[in-house]
Each structure stands twice: as C-alpha cells, then as structure tokens.
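Heads up, one of the protein chains got dropped from this complex, but the rest are sitting where they should.
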Amino acid sequence: MIDKSAEFSLPPGLVPPQSGLLQPVDWIVGWARANSLWPLVFGTSCCAIEMMATGASDNDWARFGLEVARASPRQADLIILAGTITEKMGSRLVTLHEQMPGPKYVIAMGACTISGGPFYYDNYSVVKGADRLIPVDVYIPGCPPRPEALLYGVMQLQKLIRAGGWRNSIVHRPVNVSPITDPMAETLKEWEVIEAKKQEEMKEAKERFKLENPDYKGVVIKRIVAPKYDEVAPTPRPERGLAQAEIFANLSERFPSLRVHALPEKSAEKVADNVAEVATETSVEKPIETVTEKITAMGREYVLDVAVEPADYLPLIRHLRDDTDLQLDYLIELTAIDWKDRYDVVVHLLSTDKGHKVFVRCALPHVEAPEIESLSSLFAGANWHEREAYDFFGIRFTGHPDLRRLFLEDDFPGHPLRKDFEYPERVVKRPY
Amino acid sequence: MNTPSSPSAPAPEHRLPPGFALHASGADGSQEYFLNMGPQHPSTHGVLKLVVRLDGETVVEVVPHLGFIHRAIEKMGESETYVQYLHLTDRMDYLSSHINNLGVCMAIEKAMGIGVPERGEYIRVMVSELQRIQSHLLWWGAFGMDLGAVTAFLYGFKEREKITALFEDLCGARLTMNYFRPGGSNADVPENFIPRVLEIVEEMKFTLDEFNALLSANPITISRTQGVGALSRERAISYGCSGPVARASGVNFDVRRHAPYSIYDRFEFDVPLGQNGDCYDRYRVRMEEMRQSVRILEQAAASFPEGPHRAKEKPVYKLPAGSYFSSVETARGMFGTYIVSDGGLKPYRIKSRSPNLSNLAPIAEMAAGGKIADLVAILSTLDIIVPDIDR
Partner (left out) sequence: MIDLTVTHPIGDRIREVLPPLPAALANGALAVASLALLVTVMAILLVWLERKVCARFQARLGPTRVGPFGLLQPIADALKLLMKENLRPTATDMVAYYLAPLLPITGSFLVLTVIPFDHNLQVANPGAGVVFVIAASGLGILGTLIGGWGSNNKYALLGSMRSGAQLFSYELSMVLCMLLVVMAAGSASLREIVLSQQGTVLDWWIFKLPGAGFAAFLLFLISSTAELNRGPLDLSEAEQELTGGFHTEYAGMSFSMFFLAEFVNMFAAAALGSTFFLGGFLAPQIGVHAVDAVLSFVPGVIWFGLKSGFLIFLYMWFRWTFPRLRIDHLLALEWKFLLPVSMGNLLLGATLVTFGLLLP
C-alpha cells in the first residue's frame, strides 16, 4: 500500500512505515497529510512573487489542495521559505516554526534559503541556509525557482510524507550545525588538483596519440564569430532648471568658504577649448580662473557637487531649501562615504518645480563617533536617511529626534559600511 | 508574530517601546494598547514590522521597524564589479528589476561616455513600460486582496503572467531579469517581439476596463479608500516621496518627464496627478499610469527601428575616479544610483536610492487617527516592496 514509486530513501531520522495490520492506517494518514498541506503565508522577498504565481490561475496550487494559505502559524502545516532569511528575521522564523503544531514541513524555496545563494559572500546579515535555523524537508534550487519547480517540490514533499507513515509527526529532526566554510575557496583548491592531474593526463594522451597517428594533420576549427558592435557616442542629457554656475554664484555669495568638490580632470581640456573660443571672439587673453567659469565650462550635464564645512552645513542646506531662486525642496538621499581618513556626508537635493539638482558633501573627521547636525528639521524624509547613515557608518546626527539603528539589530557590533568593519562570525570574504 | 499578552493600559511613559512619541497617555482612562503587525503578517507585503498603538480599533500611532530583509547589498556591491552589481539590483525591487538595471547601466554609461544605439533605446523604453504595467498589475491584485477581494488578486496575476512570458522569451528570467547592460541590452529582442507587445497592449485596454468595472467603481472600494490616508503635497515633498505616491498628492514629478532619460522625451504621455493624496487618488493614478504606459508602448512599437541593439561591449568597466548619479522612474518612483569610484574595477561606494524607503516614511502621519483596516489600505496603496526598503 505504501507508495513504492518514491525513488529516494528516507532521510535520516524519519521512521519507516509500519507493516502488518497498521499498514492501512499509515497509508490513510499519509494520504491525508500529503494532500492537505496548508501553507503559511510566509514570503520575504523575490521568491514570494513566484510563490504567489504558483497560487495564481496559471499554475494553481489548489489542485494539490494547497490553496488554504493560513496567516496564522497555528493552522498551517507547511512553511514555504520564499525568500532570503536574514539574521534579524531568523529568530522570528524559529518562533513561527515553533508555533506550528506538528506534523510540520518546511520547503526551502530558492538559493537564498538553501545556502544564502547570491548573498553568501561578503554578507553580514543573511543566514547561510535556512536549515541552520529549522529542519528543512525539500530544497528547491533556483533564483527564484519557477512555479513549476515549486509544484515539483510540493510533489516531492507529498511523496516523502506518504513514504514516512503516521508516526513521523513526533520525529524531531536536527538542524544543520556544520561550520560556515568558504565553498568557493575549497572548490578552487580541489579544482587546482584536478586541473594539474588533467594537464598531466592530457600531455600523456597527446604524446600517445602522436605516436599512434603519425600522419594526423589536425582539423580546421570554424569559430562562430560574435557579432561586432560599434561604439556609439553618448547623447548629451542637459540638466534642467537653473544653470549650475548660477547656483554656485548664489551660494558662494553667502558661504565664501564653499568649495566645489573635485571638478573632474577633463574640465581642463574643456576649459582650454573655451579659452580658445573666447580668445578668437573677444581677442582678450584671459586664463579662466574663477570657479564659476570652470563650472560653466563643464556644460549643462554637470551637477554641482559642493563641499561645505561642518559649521556651514545646516545653514547651507536651509538656504538651498528656502531660497526663492533655488527651491531645492526635495531630499533625494542622504548618505555617507568612508574615505578611511575622513567621512563624507553626502546630501543630494532636487528642485521639484525647476528640476535642477545640487549635491552637497561635508567632510567629518575619522573618529569613532563623528557628529553633524541633523537635517530632520528641514526635511521630514531626512529622519530615516540619517538613521540609515547612523546604522551603516556610525555618524551621530545631533538634534535628530529618534536616532536608532534603522535596519540592523540593536546589538549589532560595529557599523557595517565602514571600510574597517570586521565580523568574522558571519562574513565569509570572497576568495578573489 | 502573535505575542500572547492580554490587552492592558499602555505602559508608563518611560516604558514606551522605542520610536513612540512620549506624550502622556492612559491618563484620561483611554484603553490604549500596542499591537505588533509583522514581520509575519499578511498585509505587510513581506517582512515589515509595524508596532501600532491602538485605542480600540483606532490607530493612535504607528512605528515601523525595518531591516528584517536587510541583505547588505550595498556592502556586497563594494566587492563586486559594476556589472555584477546589476544582479543585486534585480533583487531589490524585484517588480521593477529591468528599470533598476537600467538605472545602474545609465550611471556606468554616464561615467564612461558610452552611448546606446537607437534600437537599444527603444528596447529599454518598451521593456521599462512593460515592466511598469506588470508591476502595477500585481499591485492591483494585491490591493484587491488587501481590501478583501481575493479574486482581484488572481485576475491581476493572470494578466501579469502574459507579460512575464514575454520577458522570459526576452531574457530567460521571469522575475530577476539582468537584461540591460551598459550600452544596450545583453540580447536582441525575439523576432515576434513587436506583434506580441501589440497583442498585450490590445488586451491591456480591455483588461483595464474590466478591472475598473470590478473594483474601481465599487462603493465598498471607494468608501475604504476615499479620504483615507491623505498626504498633502508639502508633506509628500518633505518626505521625499516619489512615483505614484507623490503624484497622487499633486506633486508633478516624474523622472521620465523632468529629467528625461533614454528616449522618453520623444513620446507623448501624460503624467496623471491626484489632488487629495488619499488612497483613492493613489489607486486612480496607478490605473491611469497603466494607460499611459500602453500609450508609450503603442508609439514605440510603431517606430521600432532596425539596427544593433547594443554598443560595443567593453571587456571591463573601470569607471574614472569620481562620483556619478543617475535616476530612473521605476513603478514605485525615483530609483537613484550613486556610484563613488576610486578608479578601480569595483565601486568604492555604491548606493541605491530606494523609492520605497521614502514612500513608506509618511505612514505614521497617514495612518494616525484611522482604523486598522485603513492602515492596511494605506500600506497597500503605498505599494511598498520591503526588500527594496531594506536593501
């Protein structure tokens, strides 16, 4: 009566079905459980969309009795781990799994839940395989797996359940506790050995072949030539709104200490061209020195990137926002850069009315807790951007109403986007 | 996550959960309590956690907690090459993965002075607009489901599947595309691309009418969304909202119109605007955007040129030292890519400006004073993708 078509052996820890009188009981219970898998509504990222697509009309997991998706873990039989599991989510996932009554099953859908997938290396937050947290029954590779793959995974799970018998509900399987390794480095090492062996064997084989076929002249190999594409000149995309030189003139009036950050090298050539033009037109030989002229020479594609002293930071941004000409009322983003000797706080502003942008940066000393004034009084949106910068770089924004970490756990050690950030317990460095 | 604990008067001031304003409460005898919504909750669209302070059914205060799907994409970007970073942007806003790819490609092109041939630009625009429609279709379905009309969800997915099939023929993937490259796209479109796009366009016109008949004019939908979660124009700008959320509040800001990239300046399309910034306006703006995308697709299909789909490929992309910024309009708003290069093979710092982070920020203002059901409607019309917020 037991499904013999299952072409796999029972995983370790599972009880084999009974024989004799109780065999039909096993069969019936296994049948009922296999055909009534109610999944928990659980999706964290991309795979969740494919999971939903599996439930949608085209694939319809209701055919397998799966459409009774329960939002409460108490009523669910199956967690489909659709999407990356992060360390922060991990504890919640374990709770969810514990809240489910047995027998409970877990399908790991997608590369992230199998091993961390694309987020394995250089990553401080992704769990390297959900089976380190809860026992997983079926693994479905893919990034994300197609709906058909999920259905196939469900069918495999059904086979597993039918083959297991009714007592399996009480079996507690262990989670994966193997140490976190660097599989790519290991593979590379193994590969080197294999490659050396291969080279040796090839050498021998070639010599043997030459001895056996002295007349062999070789074959002509026709290569498929990839189509050649030409280089295309970029289309100029002028910025809208006020001219950047005009903006700078407006600013440097009020903030004399303002500098333009790293005008790119090529400006020199452009300036030279302009000088020549100017010279022919007005026949006045005047080297271009003022910054305003340099900016003008950069053309309309250039966006002003000004560096400001910390003391002028808040007044400058306030001026940019409130000035009737500039009206930079929209905070695109606020972030930071760790230059190893200093931190740059970068603010990108935009005028929704006129369309011009201005980038502002402010250098801070490279200390453990650099401080700068908060923009949250100017832009409501700055609140979260600053919390993010605090989270990633440890920059303290004075006057911020609620400066907590935005993404990471409260007890996360260090600030991950600093260049000197180390977290060997979680981070596996890429071997190349 | 359901923490079993009986409802009780709110904790004293000093024991309020983090993020809550410290104003006195409970003194007037109100029966306020805290409710954890998420990170495992059907209406938070992923793993967003909202701690809601409730007075009966009325929402007093909402504090969002982020980071449950923070995948360290920006840190990883620092150890991957520029083209490798593309696949990470697929996984941020996976419903706009084509457009996210485009944003990164444009930043690289800007830095290296790479142009895109005519056909490549057309492919970019058409695929972006198809993606927008696809994303909005899914949103429409999810919106229906959040309001309790589960059937709408299935209808949305059914229509979406047609575009997904086209994308699959285009690049082999259904969701995480990785199709655009600096200088064009990694493959030419399949032979019957234009006929299939036109077929989708014709079906979309019919579908949109059908969707309107099912949900848009339904009195229950209107009563659930009209006047709910209003966001004023000033607040939308101050919060940095973009995309349909900002446009529903009357902010006339669409990157396609205000900083035209690719060849958007060649096509005629309207930027639909709302007035009240409530859930209904956000709904209408998205419905209208799908029609506008259909318009763009029709125009582009009519003048789709022959020729190479991409420019010459560079063996390696080594950006000159400096910082570069590009912005595109995804289905959810302005997606910015900020690359800081030190002249090496890998970015020194790469930052993606996520539209969802800024769009979610005003949730506390929008939800206060409403009911729990309103909170669900607001979340739904904000159309957030949590992995894009957390990155």
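We call the chains A and B, going by the order they appear; numbering starts again at 1 in every chain.
The rule is simple: a contact is a pair of C-beta atoms (placed from the backbone, for glycine too) under 8 Å apart; a residue touches a chain by one contact, two chains touch by 3 or more.
Everything numeric in this text was worked out from a predicted model, so none of it was measured.
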Query: Which of these, B:215, B:331 or B:386, touches the one chain of the complex that we don't see?
result: B:215
- line: Against the hidden chain, chain B presents residues 2-7, 33, 35, 41-43, 57, 144-152, 154-155, 158, 214-215, 218, 220-221, 223-224, 371-374, 376
Task: Please give every residue of chain A in contact with the chain that is not shown.
output: 28-29, 31-33, 35-36, 57, 60, 62-65, 67-68, 70-72, 74-75, 77, 101-103, 166, 169
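One rule holds for everything that comes next: only the chains that are shown with their structure count from here on.
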Message: As a quick test, compute the distance in whole Å between the mean CA positions of chain A and chain B.
response: 16
Field: Complex contacts: residues of chain A adjacent to chain B
entry: 40-46, 48-50, 52-53, 56-58, 71-73, 83-84, 86, 88-89, 92, 95-96, 99, 118-119, 121-126, 143-144, 146, 227-235, 237, 239-240, 262, 264-265, 303, 305, 329-333, 335, 337-338, 346, 348, 352, 355, 357, 359, 379-381, 383-385, 388, 392, 402, 404-409, 416-417, 421, 430
Field: For the chain B and chain A complex, residues of the former touching the latter
entry: 1-2, 18-19, 39-42, 46-47, 66-72, 74-76, 78-79, 87-88, 90-91, 94-95, 109-110, 113-117, 138, 153-154, 157-158, 161, 164, 174-176, 183-184, 235, 237-241, 251-253, 258-261, 308, 310-313, 320, 322-323, 325, 327, 334, 336, 338, 340, 348-349, 351, 353, 357-358, 361-362, 386-387, 390
